[in-house]
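One protein chain is absent from this view; the other protein chains keep their places.
Chain IDs A, B and C follow the sequence of writing; residue 1 opens each chain.
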Amino acid sequence: MIVILRPDATEANIQHIVERTAKLGLKANISRGVERTVIGFIGPEDALRAIPLEVFPGVDQVMQVLAPYRLVSREFKKENTIIKLPYNTTVGGTKIAVMAGPCSVESYEGMLSIAKKVKALGVNILRGGAFKPRTSPYDFQGMGEEGLKILQAVGKEVGICTISEVMDTRQVELLAKYVDILQIGARNMQNFSLLKEVGIIKKPVMLKRGMSGTIKEWLMSAEYLLANGNYDVMLCERGIRTFETATRNTLDINAVPVAKRLSHLPVVVDPSHGTGSWEYVAAGARAGIAAGCDALMIEVHENPEEAFSDGAQSLMPDKFQELMVSCKRVALAVDRDL
Amino acid sequence: MIVILRPDATEANIQHIVERTAKLGLKANISRGVERTVIGFIGPEDALRAIPLEVFPGVDQVMQVLAPYRLVSREFKKENTIIKLPYNTTVGGTKIAVMAGPCSVESYEGMLSIAKKVKALGVNILRGGAFKPRTSPYDFQGMGEEGLKILQAVGKEVGICTISEVMDTRQVELLAKYVDILQIGARNMQNFSLLKEVGIIKKPVMLKRGMSGTIKEWLMSAEYLLANGNYDVMLCERGIRTFETATRNTLDINAVPVAKRLSHLPVVVDPSHGTGSWEYVAAGARAGIAAGCDALMIEVHENPEEAFSDGAQSLMPDKFQELMVSCKRVALAVDRDL
Amino acid sequence: MIVILRPDATEANIQHIVERTAKLGLKANISRGVERTVIGFIGPEDALRAIPLEVFPGVDQVMQVLAPYRLVSREFKKENTIIKLPYNTTVGGTKIAVMAGPCSVESYEGMLSIAKKVKALGVNILRGGAFKPRTSPYDFQGMGEEGLKILQAVGKEVGICTISEVMDTRQVELLAKYVDILQIGARNMQNFSLLKEVGIIKKPVMLKRGMSGTIKEWLMSAEYLLANGNYDVMLCERGIRTFETATRNTLDINAVPVAKRLSHLPVVVDPSHGTGSWEYVAAGARAGIAAGCDALMIEVHENPEEAFSDGAQSLMPDKFQELMVSCKRVALAVDRDL
Partner (left out) sequence: MIVILRPDATEANIQHIVERTAKLGLKANISRGVERTVIGFIGPEDALRAIPLEVFPGVDQVMQVLAPYRLVSREFKKENTIIKLPYNTTVGGTKIAVMAGPCSVESYEGMLSIAKKVKALGVNILRGGAFKPRTSPYDFQGMGEEGLKILQAVGKEVGICTISEVMDTRQVELLAKYVDILQIGARNMQNFSLLKEVGIIKKPVMLKRGMSGTIKEWLMSAEYLLANGNYDVMLCERGIRTFETATRNTLDINAVPVAKRLSHLPVVVDPSHGTGSWEYVAAGARAGIAAGCDALMIEVHENPEEAFSDGAQSLMPDKFQELMVSCKRVALAVDRDL
């Protein structure tokens, strides 16, 4: 932590800060410049975050030196985390995993049919929402537990891992019973109660970045999971909210190399939400791989016109097949496989 | 709902759309322009939202005509909603309510002392967090139920209404037992499970706008509350996230007249979070009143240097007193009182 | 300037930085923490900005201590700048100035009529665009010099100051000949050629904040004007671009107290562009005054239906009269006049 004083800060101001921080076990290094005095602190920065130095008399700005996260950082763990899943599936290794399926679970037959098709195309993880976060209370809210049963049954029948979203602390156990990966959605990135609850179970989890979540906040939310004991965490970039309205979200492709540099956790790219339009999904998927992601999550539906949700960004199986072919070529070009 | 077709849309495309929407009870009005054909639909637009017209062959764009919210809209209810609270407090009438207090409940003595001071200055509602949404898992997470007991006891002793944040569906009953108003924080604006749970209880609620929530989404989240039966809802503008970093958030002052025009619900302005710095809180509070808000929410602490959270944006009682004096003058200038 | 090193930075890295900066006359203060080493520099920070310390081996982050602007800062000049204009008009003193008029100059008769009306309501400065920055090349681009002649003639006849936008380095002399204040528009906030050219003339200038200009960048653009010799500069907040689409722009009300704290220059608020809709202009104007602005700029048109540009955000004279009455009341409530 570094504190920059106002030009008119007094010696008494400086003394007050030094004494207050000394109580926390911090040593102050005072640097008196021509225009400003700057104080750097040596010692446990976490302790310092607990006191609001900004309001101390004479203080102009406070700058953090250390990242506020620990367990998720590359400094804590140098090598990439590789998450092991059923059916010999891994996320985080050389092979790029692909999660695909409809936005919502809609029926057993539909789920089975799409699961067979996507598995045949190389997909390792079947997605399908049972609890849906919908902007409108009047829109379809998901099939609930019935949907989870369908997803589990189809996963077993086809031999493919499953992922579904958990929206509520009270659903965590239920989800953990039925699926292989719990998804925490963008709107819940800072639902700290949910993060704690998912942190204490032993199931892999995919944490989506919030619409206006900074990369630092995203990593801090992941830190909640690890700090509570769950180390099998994937980060998912799904587009952020910006001023641009030509696409539903702005896929932050920079977030891929940034997150890979700062953290050892695998990074998933979701070009379906990242673009919001089926016409741009393949470009976003290829860009994600070229930028270094470890997995893709893509919405596929056999009949988007009849989809219960997110039809506009769902790919038909034939377009999805083209995507898989071109993504595999790009993966090989960056020394990965898919 | 209006559908704009691509220049190369065929008659078959048009026919397909007309037939599919007719099944939903909608009548299509086809307008063939020189460059584009446009289809307008007459009938229940809600039905139409359920099908993703964007993916129908020949469709270029889909535009919504009606707002997706109903119960919260001015069209549904012309007159302002006035929420009645204990101790003859109201929110939404001519008199502007003021909520003030520390970010977190920290102790009985501290709470009692600040409550007496702010009440003497004209504050009607005492704030204090017991469950705190903190970016870091290592930061103070609030006193929990113990904090709620303190808040309730102080409220009764001083004779002042109370408000505190609910973060988890499992806490809703608990909060409802102890406080007069439940607060849904910015990070939970689209925590739909929580919205439903708070919607079914009979307690006034204040819904903060999410950091990247559009005004439309904010109203849709309020719609969740009303649609579940809770009509005593206040909207709280607390700053949005933008590119500007000179302030913690950007107080969206435009949101006040926009929300008042679109909805009958009272609008609260929180300049403490809206600016993030005690030096700018008074300017934001006065601007909120001048723009037409119905209440203010302000963080006040007797010793910000020792605050457990948000010290940097907390006002000391003397500065808060100045704020109340100047806000009262501005309130009178816009034919309100405070 | 403060440099934070990577955890794996070597002594050779540190030595290299110390030697390179010593050549610029800077003294390095090295603080070796448990996890990181931090170097603070004492001496002329401007010199340091010329070298990209970010790329030096071992460097993780570089943080600026001093604001990059000088002449515009409160530290350079403590008292408010008051700009003197013809007809006993000032901007920056206790009295709040009001600039009003149509978006574009459209005709002599129209200009004369509106000028008389707004002057009678207390307006001190007449606005009217002659060169218009239009998003589309097919839209009305302004009357050019003919418009300036009209503006000047009307200003003299009515006895009111005038302001108009300059878009091109080649127009600076022309504008300076006809109007009392040159306006630099939001799209040209970082047109540095234009800033230099306007900096060397002796005419008051109003610098609008760019749509995505940070407050720091806005002040740096003003610094271009002062550094070239023009000290009569007003800053104009006119709304920034955010994700919100319910309004054309987001009026950044926080920018008023922030700019007033950081700089001695007068701050103007433009609620017409800041909201983009005539229905919200009065709320924005009152909020601007309540937050501490020194002047308002408002679009007024006698017949917005026939306006050549920006009709949607123009007020009719009767609505504008109501605005002036309510703004005067708010001004008095904050110990200003209007």
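Points to keep in mind about this one:
To be clear about the criterion, contacts are C-beta pairs under 8 Å (C-beta built on N, C-alpha and C of every residue); 3 or more make two chains touch, one makes a residue touch a chain.
Predicted model, so just to flag it, every value in this text is computed and none were measured.
Of the listed residues A:109, A:244 or A:322, the one in contact with the hidden chain in the full complex is A:244. Between the chain not shown and the residues C:86, C:122 or C:311, the one that touches is C:311.
Only one residue from C:183, C:247, C:263 or C:277 touches the chain missing from this view: C:277. Within the complete assembly, residues 20, 46, 49-52, 54-56, 68-69, 131, 133-141, 167-171, 187-188, 190-196, 210-212, 217, 220, 223-224, 227-228, 241, 277-278, 304-308, 310-312, 314 of subunit C touch the chain that is not shown. Looking at subunit B, the residues touching the absent chain are 2, 4, 7, 29, 31-36, 38, 40, 42-43, 63, 65-66, 75, 212, 241-243, 245. For subunit A, the residues in touch with the chain missing from this view are 212, 214-216, 240, 242-247, 250-258, 261, 274-275, 279-280, 283-284, 286-292, 326, 329-330, 332-334.
Simple rule for what comes next: only the chains that are shown with their structure count from here on.
At the far end from subunit C, in terms of centres built from Cα atoms, lies A. Counting the residue numbers that touch the partner chain, subunit B and subunit C have more than half of them in common. A separation of 38 Å divides the Cα centre of subunit A from that of subunit C.
Separating the centre of subunit A from that of subunit B, both taken as means of CA atoms, is a distance of 26 Å. For this pair, subunit B with subunit C, the centres built from the Cα atoms lie 31 Å apart.
Of all residues in subunit B, those touching 2 or more other chains are 212, listed in ascending order.
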